[in-house]
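A protein chain is absent from this complex, but the other protein chains hold their places.
Going by the order they are written in, the chains are A and B; count residues from 1 in each one.
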Amino acid sequence: MATSAPISKILDAGLGETVIFPSPGQVIRRRMRRHKGLIIGGIAVLLTFLVAVFAPVLAPHDPYAQDLSKRLIPPFWHEKGTWDHPLGTDNLGRDYLSRVVYGCRISLIIGFSIMLIAVTIGTTMGILAGYFGGTVDMVVSFLVTVRLALPAVLVALAVVVLIGGSMTVVIVALGFLIWARAAVVIRASTQQIRSQDYVAAAQAAGCSTIRILLTEILPNLADNLVVVATLEIGRAILLEAALSFLGMGVQPPTPSWGLMISEGKEFMLFFPYLITIPGTALFILVLGMNLLGDGIRDVTAPEGRT
Amino acid sequence: MMGSKLKRIGWIGFILVITFAWIAAPVWAGKKDDVLNIAWEKELETLNLYYQTAREGVILGRHIFDRLIHRDPESGEYKGCLAKSFKWIDSVTMEFELREGITFHNGEKFDADDVVFTLNHMSNPENKVKVYQYVGWIKNAEKLGPYKVKINLKDPTPAAFEFLAGPVMIYPDEYYQKVGMKEFGVAPIGTGPYKVVKVTPGKEIVMKKNENYFKESPKGQPVIGTIRQRTIPEANTKMAELMTGGLDWIWHIPKDQAEKLAQMPNIDVVAAETMRVGFLYFLLDSPQVKTPFTDIRVRKAVAHAIDREAIVKNLVGGDSKVVHTTCYPKQFGCTEEGVTKYDYNPEKAKKLLAEAGYPNGLDVDLHAYRDRPYAEAVVNYLRDSGIRAKLQYMQYSALREIGRARKVPMAFWTWGSNSVYDISAFVGNWYKGTGDDVIRDPQVMEWLNKGDTSIDPAVRKENYKKALQKITEQAYTVPLFTWVANYAFSKELDFKAWPDEIPRFYMSKWK
Partner (left out) sequence: MIVYTLKRLGLAALVAITVSIISFMLIRLSGDPAIALAGENATSEQIEFIRIQYGFDRPLVIQYLDWAHRALQADFGESPYFQQPVTRIIGDRIGVTLKLGVMSLIFAVAVSIPMGVLASIRPNTWIDRIALSISVMGQAMPSFWFGLIMIIVLGVWLRLLPISGTDSFAHYIMPTIALGYYGIPAFMRLTRSGMLEVLSSDHIRTARAKGLRWGKVLFKHALRNAIIPVVALAAVQLGFMLGGSIVIESVFALHGIGYLAWESIGRRDLPVVQAIVLLLSMIFVALTLLSDIINAFLDPRIRVK
């Protein structure tokens, strides 16, 4: 397939072409314990999940409650900090810890939703292209090339502004823009799986195509899907942050981390905690997702590490 | 082997040449080179200043152009500028004796033709200037002699002097007709104390001192050799540049950062009251969008929901004051006498909403274009009373466009009246049926018309008062507070801030 070779090679730079061999659970568990990145990433992601789930318990205040008489109180490590607002308050006197905690929810919801859209589109295209090859493959590769040619941030900005900013618009716009990588990776894996004996056996046994796709191909893509999905969540969260930074992401007063950075950036020179706190939170989550994704790939298919 | 070595030398040479080409570009800085580096965040669409309304354009207009008369910022007194003398013949006729020997920056001679052309051209509705209120009072201008001009007014216009001393700049007739409206916007020519030498639209404007500036000018003589304006969108970048000497002057700094900047050894900070007033502006009805503000109870609920005192005290700071009418208190005709005032009362707001049929609150968009923290504070107050407003933040020109097209149910606007000390420059744009007015109450329009065209100050005041009373009683808008401008500049710069929000660099010098 002429059109896809270079592109797939390029996109795989971050992910690696993965060869799937069914591995005994024991081997994987042992590899997992030895893989520091996976453990660190896993813990980081788990923690953020817990924070998101228990946000109402963890947040000391209402994240939306504004008290203009309590503006810009610094965090506890600062001499003027108070334990009533452990991470201080923002420019409008809202409790920063509560906003970070609820922001965790928003950022995860955004990341997951975008990923779901992107991975669904990407996987469907990738499986179809990889399994059927020929014309279908050509069309999918063409679509991937077209999508990559469009500047993603710019198109997302334009769509959000022209349709009107809201969380749903941001999610849908980004979801429809970042599926290409998933498509390329899944296509490559599907091609490899298709040539396996068990697929040939199913074909010989006269199973319907849909059945083969759903029962033979898809389950064997599971490891790859998990890897792609975790990495895409990280990317999606970063993209949303960039849109928010440019003032065109999620609309206030929703506490998304990207928006908090964007609101705090005006104060960066003199009240740096306003952006270092949500910035660090964002960094930990995205780093965690990336380490987890890389780690799962290493563990399930160590020969794919690049 | 030889070939590849040569090739390598060629490459290194190529890279070096390019590197030096970059390094060789001049770096300008401050007092040493007599270059005043200033920055703001706005990209001006055009320097044809009748076709834009941004404050930054108003500022440039004072430097590039002159007007017939000049209003002394210190005493408030009107002095002849391009006009040697001026007088009222009757209530609808003015006569001007012009100064001789003044030239435009391109050498074109200034005379009666320039004045007649500018006034007649700009006041012609077909030429669609952005704020018609400023020139709409002119019926026509006539040339009485090479240096003598008569202006005929449509109606008596007491604010005429204010307009002539402010937004009505005099353009060169020959040059303007030659290059046309659009080209003038990137290569403007005036008589003012500074001439534009370089325009990179949206990026930078370089102005040099006009060495031939006429000596009798009441504006005084410019001192600083070069003014270089750069557009820097990022607030931190701007402040960092000021702290490290890359810039000499910035403004629009939020209160908290201004306080911190003031502590730096090389920076002076001035907080000055401005004529700018902020307000929430409602769309009462529209064929294009659904608006809940048709119902007066919802409008009143919004007015009661916002704690303006708290915003002024904590967020705006300085000399900012809460206002109860949409005009600047020191403007002629602006009054709070007998107007309906709305106190901060979330309970009342909720009750009004329930009466209006929104017991569970309502969802609406709030559009805003500047000072995002203020808008967010308003959003949060509205939320407390059950009005779940989502902030739609966009650029001024975009908001103006959709606002005038009746697509914005509620917007956070501010208005600086183009620094005109007469209420007609404010309410004329928002309630008189032209410009940004989408409310169009015929009765208010009639009172404003009477106020604008009477020469009896008592009659004027009476009519403006009636209009303001009706506007507040109907809660067409929610007046918020006056603005404070924080200026930060190099300690080497002698700079004075004025309440009309016009920095006058032609009056500045190095210490």
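Just so we're on the same page, a residue touches a chain if its C-beta (ideal position, glycine included) is under 8 Å from a C-beta of that chain, and two chains touch if they have at least 3 such contacts.
Just so you know, these numbers come straight off a predicted model, no measurement behind them.
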- Give the residue, chosen from B:66, B:114 or B:241, that touches the chain omitted from the document. B:241
- Note on the structure: Among B:145, B:233 or B:338, contact with the omitted chain is made only by B:233
- Sole contact to the chain not displayed, among A:32, A:58, A:116 or A:238: A:238
- Who touches the missing chain here, A:32, A:116 or A:159? A:159
- Item | Residues in subunit B touching the chain absent from view | 19, 22-28, 43, 45-46, 51, 181-182, 185-186, 200-203, 230-234, 236-237, 240-241, 243-244, 246, 394-398, 400-402, 404-405
- Message: Take the complete complex as the reference. Which residues in subunit A touch the chain that isn't displayed?
- Response: 1-3, 5-7, 9-10, 13-14, 16, 37, 142, 145-146, 148-155, 157-159, 161-163, 234, 238, 241-242, 245-248, 258, 261, 265, 268-269, 272, 275, 279, 282-283, 286-287, 290-291, 294, 306
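Basically, only the chains that are shown with their structure count from here on.
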- At what distance in angstrom does the C-alpha mean of subunit B lie from that of subunit A? 44
- Message: Quick check on the complex: what are the subunit B residues that touch subunit A?
- Response: 234-236, 239-240, 243, 254, 256-257, 260, 307, 310-311, 313-315, 372-373, 376-377, 379-381, 383-384, 390-394
- Note on the structure: So, in the complex, the side of subunit A touching subunit B is made of residues 64, 66, 68-69, 71-72, 91-94, 161, 164-166, 247, 251-253, 263, 265-271
